[in-house]
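Reading through the C-alpha cells given below for one structure.
Yeah, one chain of the complex is gone here, protein chain that is, but the others are all in their spots.
Showing chain A:
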C-alpha cells in the first residue's frame, strides 16, 4: 500500500533535485545518501518548506501539492510533524509551552493519555518546567520529538535528528524511536547518513545520489544489492529477522532461529519467542566449502552464492541466499579467488558476530 507519492523537480544554483518516489504506508522509511545528495531537501519538499518548480505530493488520499493544477497546501496545513537536525526549540518558552505550541493549534490534538505516553516514552516528564537553554542536547531532541508528536501528525518527518548529538546521546534516543513508531503506529520518513541508524530503524530504504533516487525498496533488498555503494563499503551489512528459541544460561548464549538455520549469540537472556532484528556485518561472515563438523561452537549454515562484486579496496562482496534471507559476506579478493566460487554453488557461512538491533 502506498502512503506517499512524491514527484519533485527543484533547481537551485548548482544543484538539481529530481525525484519520483513512492513510500509505503507503514513503518519507517529511511532516506539516505552522501551529504549533498539532496535528502534533506527532499524531506523539506514533502513538508512544503520548499517550493519546487514542479511538484506533486499525495499523502494517502489527500493531495497536498500538484503544480500542474497550481495546488499547494502550505506547511501549516499539512498534517505532519517535523523534527529538525537541531532541536529548534523556542528559547523563550518552557518545555511544556514548547510542547503546547503546536498542540493548541490543531483541531484534533494528541489525546492527553497519548501525550502522557509520549512524554513517558521519551522520558521528559521531569523537564517540563525548564527552558531549552537548561537542557542537554539529547534532552532537547527528545522534547523536539514530543513537540512534533503532540500535534497528532499523520506522518512524522525527521531530518537527521541524531546528527548533532554525541555518541552517548544517540544511544539514548535511538531505542525510543522504534518504540514510538510501534506504539503510535505512525509512519515515519527519516533522513540519515548513519549506517547504524539505517540498519536499526529502516523498514524501507531510499538511497539518493546527486539529487536523484538511486534505489528504493525494502531494507534487506536494498542493503544486499551489490551494484549499490552500500554493499561495496567496508561497513556493508545485511539485516535478518530471527526468533528467540532458547537460552543457554551456562554459556550465556542466546539461540536464535531464522529461516536459514540456527544462530547462537552471546547475550543476556531474552524471552523465548521474541522477534529480533539482527545486523550482520559482511566482514563478520566467513565462508568455507566444507560442511561443518559436529559440535562446532557456532555452526555454519548452508548458503547459495547468488552473486559477487569485486571492489577497488582489494575486497570482494558476495550475496548469499540463506533460507529466505539474503546475507552479505566480505572476503579479500585473494580469499575469494582461492575458494574458486561459482554462481549457485553451495557454501557454508559462519556468522562470527551479529548485533541485536531491536
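Assume contacts are C-beta pairs under 8 Å (C-beta built on N, C-alpha and C of every residue); 3 or more make two chains touch, one makes a residue touch a chain; residues count from 1.
Basically, contacts and distances are computed from a predicted model.
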item	value
Options "Transketolase subunit A", "FecR family protein", "Molybdenum transport system permease" or "Formate dehydrogenase": UniProt name of the undisplayed chain	"Molybdenum transport system permease"
Per the touch definition above, residue among A:151, A:222 or A:282 touching the missing chain	A:151
Option from A:56, A:82 or A:258 whose C-beta touches the chain left out	A:82
Interface with the unshown chain - residue positions in chain A	47, 49, 74-76, 80-82, 84, 86, 88-92, 101-102, 105-106, 147-148, 151
